[in-house]
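Sharing a structure here in structure tokens format.
A protein chain is absent from this complex, but the other protein chains hold their places.
Per-chain residue numbering starts at 1, and chain names A, B and C are given in the order in which the chains are listed.
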Amino acid sequence: MANDNAAEGQSGPFDPTTASRQEIMATFLANDLEDGEILQIGAAMPVGEVAVRLAHFSHGPNMELIFIGARMNAAHLDVLPTPEFGWDRRTVRWAESYSDTGHRFDRVKDWHRRVFFVGGVQVDPYGNTNLIGVGDDHRRLRFRGPGSVGTSTLATLVGRYHIVLNSHTARTFVPRCDFVSAYGWGQGGADARTKLGLPGGGPKYCVTPLGVMDFAPDTKRMRLRSRHPGVSVEEIQANTGFDLDVGREVPTTPLPTPAQLEIIRTRADRRGALRH
Amino acid sequence: MANDNAAEGQSGPFDPTTASRQEIMATFLANDLEDGEILQIGAAMPVGEVAVRLAHFSHGPNMELIFIGARMNAAHLDVLPTPEFGWDRRTVRWAESYSDTGHRFDRVKDWHRRVFFVGGVQVDPYGNTNLIGVGDDHRRLRFRGPGSVGTSTLATLVGRYHIVLNSHTARTFVPRCDFVSAYGWGQGGADARTKLGLPGGGPKYCVTPLGVMDFAPDTKRMRLRSRHPGVSVEEIQANTGFDLDVGREVPTTPLPTPAQLEIIRTRADRRGALRH
Amino acid sequence: MNTGAHVSSATRHENIVEEADAATWVSDGMILAIGDPAPMAMIRQIIRRGVKELTVVGSGLALDLLIAAGCVRRTMAYYVGGGSGGAVAPSFRRAAEQGEIEVWECEEGILTTGLRAAAQGLPFLPWRGGVGTSLPEVNPDLKVIVDPIKGQTLIAVPAIEPDVAILHAAVSDAYGNVQHCGGPGWLDLFLQRAADRTIVQVEKIISNEEIRANPWATTIARADAVVRAPYGAHPFYSRGYYVQDRAFTRLYVEAASAAASSEDRSLLDHFLARYVYEPQTHGDYLEAVGVKQLIALYEY
Partner (left out) sequence: MNTGAHVSSATRHENIVEEADAATWVSDGMILAIGDPAPMAMIRQIIRRGVKELTVVGSGLALDLLIAAGCVRRTMAYYVGGGSGGAVAPSFRRAAEQGEIEVWECEEGILTTGLRAAAQGLPFLPWRGGVGTSLPEVNPDLKVIVDPIKGQTLIAVPAIEPDVAILHAAVSDAYGNVQHCGGPGWLDLFLQRAADRTIVQVEKIISNEEIRANPWATTIARADAVVRAPYGAHPFYSRGYYVQDRAFTRLYVEAASAAASSEDRSLLDHFLARYVYEPQTHGDYLEAVGVKQLIALYEY
């Protein structure tokens, strides 16, 4: 267990106070993931990738990791390299199956066990996200986004998902998305998803380099859950384009334990993508 | 060409007058099949199987033969054994691809080039066929049929199909099918299929041990096209439970040429399933 | 959420289940899907347990045996032929004609469509095959619809969602990564995707390393249970291992035909006693068949 390594303490080689913000983000997400869950990891999502590996190596020996079409379980391996080669053959180096032979989305029955991470060029107070673009007129956007990828479908069906953003600014956190590519909690309310018949559990956390947000159970409006070490509530609010619900006391996001940091730095993120 | 072997003539080892009725049926069907077509062959359809092989070996080097999930081209082979082992692995012995990996019916775009043969426990004057059963009440049939297999879909979509029956009796040829599992020409009329939006070309011939029927272009009602050698028009009509349209003169179904009979007996039907 | 950080030394669970335990997944009134090649070891175990009132998505003589043993209330089958023994499987034919079972009349394209709807989490999918036929009349679950885009006539097929699918395959690792030899069976992957849970009986368990040596050959990732059943499809074929035992299936068809036509069940009851009820396990069944008969079926 984590505390086994506590003796190494704060000054050891994996001193938690040396954790970067991205390492803190990955640890927070890893702590949410449960053994037996299915993790689908998109391209260019280093925080999510490391979170998944950390969970898999620390407490998730029955997790299934899906990188692109390759489904793997690597709990028995000392290390799992990031599939830096994109879609070439080595992505499936550790795979046990390859789902991409022309029947994608042909079994969503176990997607209640599936968790994924979604990004966005905009996110609103109800966790709706936008990868389409920014502007009033879809035919002439001010900023054209990359497109919805598979997020509309995944957000509809998976057990839960987390919004993970590389930056936290008022340009990203907007009162209302210009377009919604992944439906989160719509206009709010506990029934925001059930009234549309959406089976998936919706967004649970929104994790950024400044802190962690969640959604109030009744209104499903975003609230500040924790701030990362060294970040103030004011800084977060100032970089958020709408009023965040903030409790009386906002705790600090937990640091990784030394054991977790050791796994991150020696096995889950060997290339050090999150180190700085 | 066929006539190359004509010198061997009527008294050679492949004397056409020795052709069995089933060999005549297979030859008639083979003559209808064109090079480049895709032939889907169901189980327990020996006449159809031999017809396909005869066409493939004689004039169809670009045909694709589909036995169960196995797609093959065997024009280069001297012989193609009947897949007598059902669905075991040897069915695909000559295959070039195997389509049955969970995406059946996922490409019907080339089905206009596909031809198949359908049987039935009943057939009506408009070429509708019934594999469901006989009786008034579906919940208590007098005779329970085997079920529709894939014929409802195939009959809807393929370029054309032929009804091939092992027996020709008034019990099978009925004024109206108790149930229709494969829609042929409905209630008749040239627009019987287009008015339902069915893309397939419908049944072309109905071939039995007594003769060959087709469908009048305007009414799509069944008419007698030819009788097999030794069969009279009266015998056919007496064994048909409705009035067959009969022209002034009903020709005899053509015999196989010696060359065709040689292919049947030495390559297409080596086991002699049709010999008697 | 897990509260706080945790590093666990737990290891990966294996999915190997004993046949008797796996059979308890199937209980009265469920929708059971059986694959092709037929998972006969499990089917015999289910009959032994005396499960009743099943709706069975299946075909052929394996389905017929379940009907003969009184396990079935409803069939969802597009074809119930009698193998080499006749055009229609005997017990199915008799039970359907007597009204003892309900036939959810369908067709291959329609069944496939309903299974796909379940697998995709959709309440229905449309299909064109069967427009104009009697299928929507004799099966009120099939609705004739006008499509919302082009106004064409189609059939809306409701999701078909088996509680349990049971399949037979060549090999699996201990974690349920299944690889077929010579391709998966006819509808098997459709059944697996549509079902809530899937049990795969296999000829052999192989190492995880062997699976990972060729992940593209994995046909089912993480079956919920794998059951060790060498010769487990007997009397039917298992690709890469053995062919159908036609003498044996003929024995069954004769017994079942006699029961169906003459109402004399003695031959059938004898068959069921000897080959289903008396063997306590799949191993006992194989002893009853005899190793000489089994090895005579090896593919060549």
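We take it that a residue touches a chain if its C-beta (ideal position, glycine included) is under 8 Å from a C-beta of that chain, and two chains touch if they have at least 3 such contacts.
Just so we're clear, the structure is a prediction, and the values are computed from it rather than from any experiment.
When the full complex is taken into account, the listed residue touching the unshown chain is C:125, out of C:111, C:125 or C:289. Taking the complete complex into account, C:183 is the one of C:58, C:83 or C:183 that touches the chain left out.
Only one of the listed residues, B:99, B:169 or B:266, touches the absent chain: B:99.
In the complete complex, the residue from A:152, A:237 or A:266 that touches the missing chain is A:152.
From the options C:12, C:49, C:73 or C:143, the residue with contact to the unseen chain in the full assembly is C:143.
Residues touching the missing chain, restricted to chain C, are 120-128, 143, 145, 147-150, 152, 154, 156, 158, 182-183, 216 (touch as defined at the top). In the full complex, chain A contacts the hidden chain through residues 43-44, 68-69, 85-90, 92, 98, 100-102, 104-105, 132-133, 138-157, 179-183, 186, 193, 196-199.
Taking the complete complex into account, residues 1-2, 4, 27, 31-35, 58-59, 61-62, 64, 70-71, 73, 75-76, 92, 94-99, 101, 103, 105-109, 111, 157, 199, 254, 256-257, 259-260, 263 of chain B touch the chain not shown.
Please note the rule applied: only the chains that are shown with their structure count from here on.
Taking the mean of each chain's C-alpha atoms as its centre, the chain lying closest to the overall protein C-alpha centroid is C. Taking each chain's centre as the mean of its C-alpha atoms, the one that lies farthest from the centre of chain B is A. Spacing of chain A relative to chain B, judged by their CA centroids, is 58 angstrom. For chain B, residues that reach two or more other chains under the stated contact definition are 101-102. For chain C, the set of residues that touch two or more other chains comprises 189, 193.
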